[in-house]
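Showing just some of the chains, left in place.
First chain written, first letter: the chains are A, B and C, and each begins at residue 1.
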Amino acid sequence: MNKITIDQLVEAALAEDIGSGDLTTEATVPASTPATGTIRTRETGVVAGLEVARHVFLRLDPGIHCEIRVRDGDRVEDGAVLAVVSGPARPILSGERVALNFLRHLSGIATRTRRLKELTAPFPVRLVDTRKTTPGLRVLEKYAVRMGGGHNHRFGLDDGVLIKDNHIAVAGSITAAVGAARQAVPHIFKVEVEIEDLAGVREALAAGVDVILLDNMSLTMIREAVAIVDGRVPVEVSGNVDEHSIGAIARTGVDIISVGKLTHSVPDLDIGLDLEPGGLIERDSQSR
Amino acid sequence: MNKITIDQLVEAALAEDIGSGDLTTEATVPASTPATGTIRTRETGVVAGLEVARHVFLRLDPGIHCEIRVRDGDRVEDGAVLAVVSGPARPILSGERVALNFLRHLSGIATRTRRLKELTAPFPVRLVDTRKTTPGLRVLEKYAVRMGGGHNHRFGLDDGVLIKDNHIAVAGSITAAVGAARQAVPHIFKVEVEIEDLAGVREALAAGVDVILLDNMSLTMIREAVAIVDGRVPVEVSGNVDEHSIGAIARTGVDIISVGKLTHSVPDLDIGLDLEPGGLIERDSQSR
Amino acid sequence: MNKITIDQLVEAALAEDIGSGDLTTEATVPASTPATGTIRTRETGVVAGLEVARHVFLRLDPGIHCEIRVRDGDRVEDGAVLAVVSGPARPILSGERVALNFLRHLSGIATRTRRLKELTAPFPVRLVDTRKTTPGLRVLEKYAVRMGGGHNHRFGLDDGVLIKDNHIAVAGSITAAVGAARQAVPHIFKVEVEIEDLAGVREALAAGVDVILLDNMSLTMIREAVAIVDGRVPVEVSGNVDEHSIGAIARTGVDIISVGKLTHSVPDLDIGLDLEPGGLIERDSQSR
């Protein structure tokens, strides 16, 4: 993740939550009060988004010090200290919720990804995400997938080619659709096609696709498709993938498994911030 | 929700997903091809976000016609038709994922809210959300909570007063914090205080709070607190509320139950779009 | 005020005034010329906006040093030094007008608020603003009201409930409107109703409103209304409030007086910047 992306997302989130000001904190906490906050997990999981959380506090007050104690992608136990935030109490209190909303959500994604990844551990299969992401957060969510040990599929409609059933229906055939895409799109993209039956697998191979995506196929059909492809191109599987089915799917010999639920319907990882009064306020804090 | 809010969120989401263009669709689908898409549920739930989905398609091409068949807040069965989208195939294909990402996520929130609401049905209790929302989507998520039958707590730090333990610690006491808030904040806001024990309940009442929030208390303590308050101010409960506990909590006689999981860790409602070629393209479509 | 709000308003104001560059200054003042500017009042009043003015100069050049000498909310005499700005002459000259436009306008609001506040001094009444603010500047103007000793009414239509005559007309009655609002809006907001006659006061009380707003009533009617309410809820008065009437209104025993003219039709406080060549340019100045 680059600085610009983080800056823009953090600014939007703070504007949404704080708006014209934190009424309660400004009424009850003097500007001169220092505080120290400890960000801790409340369950075991994989962390992602620490740099984003740090930016939340720095954007509110560059005089806050945020010391990060673990790395994104680390698996941490319940109660682990992720970061320590110290400085003026007001911006720490005002930024707490936004920082945690990012951190809990992204760590939730990293945690689910790691769990599914581990279930495929014996097999040389790549676990990838989809475009089923939360509007506005795709770049962060896909980052969290990587921190969990997964890989990303395309980021958007403009940076990858995936021919689906509707495209094939309009183009007339797999062959026609693949040919049109090959001709039109940049040579740096592979042409991937979503296939629903074994005849389709054969047609796609003949048409020269680079990746075959088997959508919603049974294990039996997947195995047959893998046999037909026989290593000529990578085979991806999607549809009905969950904790129960992913091991068996990985065992079929496919190369890639894509799972929408890496980024949607994901429970947060429970993470909190415990605040204690005290500490020093740096000279260049916003609060002066 | 007002038009400006929807317009801005939709524009950002489309920019994120489509970027410089939908490579696959532009390569395989001629600009002149018409199509009709039917948006259907794939499981039973409560719908929210139909107007947002409609705006997604209209923003890409004002010549698309999107006919909405049910209302936000309606409970629909698996397979129900929510809307029918017709016009040029290209922008329908390009907008499909963004429209569904909004609709699935918001309907997931409405569905969970409705379910929890029903579990409190015998009791005159208000189910409310929190600030544990997805960065950038708070206004939509809180709308979905209302569509599910819930109510909203404050929107952000600037439009409500909620004195928490950290504020009390700095202010010195509940009495001091409530007094400071009452003096400083606009008179249109009630002053709510988060309380952790029964002594706190008594102090808060004496300090003249408007709402008492019991945080992470046992059922026994909640019942005692309700007895102490005795109807003088509304009592809200938060912490450890889920499908199993919410009925018992509602039975204690509290007025309000706040649940972070109305808006975080929520599974999508499964909704899809089935496309069929055909239909008419209106004269003022973007695609000319 | 938080840093994000100030940053965004300052950036927009500078873009508006400086655009592609300060032609005159770039033509006549070498980049290496240092200068020191003293910001002084030219009449007696209450100051507000010093931090905003400081941000104006820092946004143009982080190497400018701006030392603030008084505090927002201080009453200062004619000729008082509010701040001293030193660094490269170019950005000080280019930022002068924008800094003063903010500071003069906000200090004008603080000054008028203080004056009206003092006129109500013998009485325990709260002086509040309205939504009659300058488009784009509401958050700053409401801050200036607080610095003047006033309080804020709601910030916008989304963070407070105020039922006016038109709402009542559509809802059918005060009772119906209050009931609908109580049911729909978050429990953290009080329900306030604008009332035009004494029957309305009685109906509103019966309907359980939290605040009564008496609009454009005579002193006699206000007194009667206060007697009817008898301390059960706060009473607010609006309409025809000015320097001449506010004392008598405060004497009626109302709790809150709202005055649109706290934020509109307000004369600037006369404040200027006197520049002298000389001083040091810091190493990390933008001007290198």
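In this section, contacts are C-beta pairs under 8 Å (C-beta built on N, C-alpha and C of every residue); 3 or more make two chains touch, one makes a residue touch a chain.
This structure is a prediction, so every number in the text was calculated from the model and none was measured.
Participant: Because only 3 copies sit in place here, please give the count for the whole complex.
Facilitator: 6
Basically, only the chains that are shown with their structure count from here on.
Participant: Could you tell me which chain lies farthest from subunit A when each chain's centre is the average position of its Cα atoms?
Facilitator: Looking at centroid distances, C is the chain farthest away.
Participant: Rounded to a whole Å, what is the gap between the Cα centroids of subunit A and subunit C?
Facilitator: 43
Participant: Hey, how far is the Cα centre of subunit B from the one of subunit C, in Å?
Facilitator: Spacing between the chain centres: roughly 32 Å.
Participant: What positions in subunit A touch 2 or more of the other chains?
Facilitator: Within subunit A, residues 18-22, 94 contact more than one other chain.
Participant: Quick check: in the complex, which residue numbers of subunit A touch subunit B?
Facilitator: 9, 12-13, 16-30, 33, 35, 89, 93-94, 97-98, 100-102, 104-105, 108, 131-139, 156-164, 166-171, 176-177, 180-181, 183-186, 189, 264-268, 275, 277
Participant: Spell out the residues on subunit C that touch subunit A in their complex, using ranges where they run on.
Facilitator: Touch residues, subunit C against subunit A: 1-5, 138-139, 142, 155.
Participant: Can you check the complex and tell me which residues of subunit A touch subunit C?
Facilitator: Per the touch definition, subunit A meets subunit C at residues 11, 14-15, 18-22, 59-61, 91, 94, 286.
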